[in-house]
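Structure provided below as structure tokens; questions to follow.
Here's a slice of the assembly, chains where they normally sit.
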Amino acid sequence: MRARVFVTLKPSVFDPQGRTIAEALHSLGYQNVEDVRQGKYFELDLATTETATARALAAEVADKVLANPVIESYRIEVD
Amino acid sequence: MRFGVIVFPGSNCDEDAYYAAKDVFGQEAEYLWHKDTDLKGADVLILPGGFAHGDYLRTGAMARFSPIMGPVRAFAGRGGPVLGICNGFQILLESGLLPGAMLRNRGLKYRCEHVHLRVEQTDTPFTRVAHAGQVLRIPIGHGEGNYFAPVDTLKTIEANRQVVLRYTDPNGVVSDEWNPNGSVNAIAAVCNERRNVVGMMPHPERACEPLLGGVDGRVIFESVLSALTSGGSKGPALQMAGQ
Amino acid sequence: MIDPQILERHGLKPDEYDRIVGFLGREPNLTELGIFSVMWSEHCSYKSSRVHLKTLPTRGPQVLQGPGENAGAVDIGEGLAAVFKIESHNHPSFIEPYQGAATGVGGIIRDIFTMGARPIALLNSLRFGAFDAPGTRRLLEGVVAGIAGYGNSIGIPTVGGEIAFEPSYAGNPLVNVFCLGIAWQADIIKGVASGVGNAVYYVGAKTGRDGIHGATMASAEFDDKSAEKRPAVQVGDPFMEKLLLEACLEVMKTDALVGIQDMGAAGLTCSTTEMGSRGGAGIEIDTALVPQRETGMTPYEIMLSESQERMLLVVKRGREAEVERVFDKWDLHAVHIGEVTDNGLLRVKHHGTLVAEIPNRALTDEAPLYMRPMTEPEYLADVQKLDLDNLRGPERPALRDQNAALLAILGSPTVASKRWIYRQYDHMVRTNTINLPGLGAGVVRIKGTDRALAMSVDGNGRYCYLDPYRGAMLAVAEAARNVACCGARPLGATNCLNFGNPERPAIMWQFAKAVEGIGAACRALGVPITGGNVSLYNETDGKAIYPTPTIGVVGLLEHADRVVSRRFRDAGDAILLFGEGRGELGGSEYLKVAHDFVRGVPPALDLDAERALQDLLVRVADERLLRSAHDCSDGGIAVTLAECCFESGGIGAEVSIDGVRVAADARVNVAAALYGESASRVVVSVVTDAVTTVLERAAAANVPARVIGQTGGNRLRIAVAGQIAIDAAVDEAERVWSSAIEQAYAKRVA
């Protein structure tokens, strides 16, 4: 089973990468891209066929290793 | 001879390349601001190391859109010698002037240290006074120098002899242990098909004076000086330079 | 409206509040209270430490700028100045190791280029809990990556540093960062605001709600509840800072600036009041004009935000366009947010409405000052007792043999090679580094001259725990000695004082003693203090760290090519010892490794002898008489000799040293001779032809010196009082030393 974990900076945390990318896009003429925030994306292959187990495992791993709870939050999708 | 050193926002080895050209080798040198489009009569272009645009997004990803890159492309197209060092190499890859891409070092950490490099090709303007098989000791300093190319591309560049330097042990033998970043085929430097554009991860400008602990980087600069002087008129003559 | 709870949240005491009311002649509003709270926090006001710091020597013919500015400066000849300072980022690094350390580096770099200097070198001094304790690795990896991430990106080499591990730092690691820059003396620019009507400009990153109350946090102990109080972490943006650095240095060339200051702790508040106060002027700004990253920010938040990578400039009237043009070139936008006034007030408006009005001097010169009570800590008498005849067992059995003991010390994380760390730092960018990290003090040449600067940061928490006065003196001596070992004459010092809660008399005593020790050593060694930083409240759950003053010393080499490093250069050279060993084991690495305790008194220090030694080193290096020099510190002469052999291409040594008698047990005596940490000792190697001259120079300088052996072979053999005590293969010892840290971290963790 595959779980996808999206890790993003908490909204209150400044994202210099996103800002720099947005500015670069503006200077390339993409004024319509108003803002960019950058995060991390993980695909986990899990040895389980249960959605609930997969979700719980992904959450545990995200808590422990994938996300830094001080500045980041995460979201999980399982298919 | 006039060196043009391109300065992107976030370049940080621009002064080092300029110093090597001007003070160590006594050549003329000019900084070329990334927003300009005038190469100020440079005979050779250096894209220096650093973190252009902070290396945010991907190394070199945004620098390739700088206005100066149009003239750089044209210069390269005329056969002019272009050297990308470290971040400059990454920019040349992102711009498509050189084949392949960079991944993070396989150890995931930035590494700054001296490495050993075997000269594979001496028919580029930046290696023409080196000997094939010569082992150079030059520092690296990068977090994303893990060179990658898709299988077909890799075949092509090997077949075309576009690999200019490889990481080796002190005796010039390739081995995984002496590959500092996991680059495929231990590739440390490549050139384009026409051989006038070279990208290298190691920093030759950091190894040009005995006081800095080594002079093996001089051969890169001496090569291009030799290429340009013996070639007489620039461009095409350069292609014939070397063996 | 201001109730006791609000006061407490602002870290203000009731009597401090009364003083505020006294200054204003009325109750403050919340914005004003916030401004007072950050300016009167320990971090900004130095209210507990200032009375002691005033006793430090700060003058000397070489001193161009002493404490009080953004950084100190010393004369290095040819019209140039070395501008340098050290700063702590302990608390932020504990909360978020990567960003905490990164923003620490960003902050100290701003302090340097603010003075008109081009930053050219970084150092760091780190302390963590026990190496193998849970949690140490995460902190260490994060901190090192953060320092690397910021320094590498901005392109300033990290040329050295130090790191130690002790359980006392487990809940409170120390991250002290040092930066040095070069400026033309004539171009040094200060953080002053003057000239009524001159424009006040804001430039750099936009202001967000980051680190609001960061300065007050840095002055409060951690406890269980502080997890909730933890403010939004500041994220460093080295790319923005690189642009700021280049743009500011370019603007400074125009002479359109009156003054400039970075926004560090207490952000806009601190920069406006300090600049106004130094210039004897006032500043008036409108917070609505400040570029903001978030919506709905109040003047309180804008004034207290600690968003990184921001600068405040005072621009000469009529020169505004010139300044704006330079910033535009770098895609930065300088924003006119206010004016200099002559009323000595900080006046803050928001959309034209006055929201705060405070006399500058109430926030700076007249901030509270405390002579806090001090008493000698109770633990001292006990821990200073060290009975070498009854060493508390069980001694680790493997160490019964001196070879094994040496290898164990070489593999201890405090002594082992730090390559795994400094390899992550770009230490060569700018092509000036002529003594790479790991070879002694960091040395950078100054292009365009023959000169070079050597710099070292040192501190020993164990020594200071056992005797803060002597421990602090030893830290100054070691830093200056490391610099002198490269052949550089020590010129000036900066200090970072990391201590626990000053409201506790025992901590305050440690603090005062350490400052006394620093003062005594700096005076005797001719290295005035040009600046520094105090970090108090380094405690977790009421347990303080070891008192840890970190000293950075900067020295000048007149001829860069005469630089000396620690490595032996050739077989057949004579090995000399300057100074004498007395078998002092108090607080030593040996006791820690072999017996796992920290006891006794630190080694004695004769400051005159130390000065003589350093003068001698500089002289003989300048005469090109030295092939290598390395001081004896952690692990004593045995470790020093081993380190001289390492990374030298495998050159060994055959050495004979005197015995000492400090205990009844002969084995303890041998250990004391080998691993005792007596101060003021340096191992040098010289070509045999030069031995007589070097001994003559030493005699003339009154420095005990003698030949103790010779380089060669591939083994390190040390005889003590005629008996072979150590006989180890250099390559094996080097493997232990060079791989100890690397191996522990070999298994990769995300």
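In order of appearance the chains are A, B and C, and numbering begins at 1 in each one.
One rule holds in what follows: a residue touches a chain if its C-beta (ideal position, glycine included) is under 8 Å from a C-beta of that chain, and two chains touch if they have at least 3 such contacts.
All of these numbers come straight from a predicted model, not from anything done at the bench.
The shown chains stand for their kinds once each; the full complex in the file has the makeup A x2, B x1, C x1.
Definition applied: only the chains that are shown with their structure count from here on.
Per-chain CA centroids place chain A at a distance of 35 Å from chain B. Of all residues in chain A, those touching 2 or more other chains are 16, 20, listed in ascending order. Of all residues in chain C, those touching 2 or more other chains are 237, 239-240, 331, listed in ascending order.
Contact residues of chain B toward chain C in the complex are 9-10, 12-13, 15-16, 19-20, 23, 49-51, 53-56, 107-113, 139, 141, 143, 203, 205-206, 208-209, 211-213. Touching chain B in their complex are the following residues of chain C: 145, 148-149, 152-155, 237-240, 242-243, 330-331, 422-431, 433-434, 436, 445, 447, 560-561, 748.
Contact residues on chain A toward chain B in their complex (touch as defined above): 16-17, 20-21, 24, 27-28, 38.
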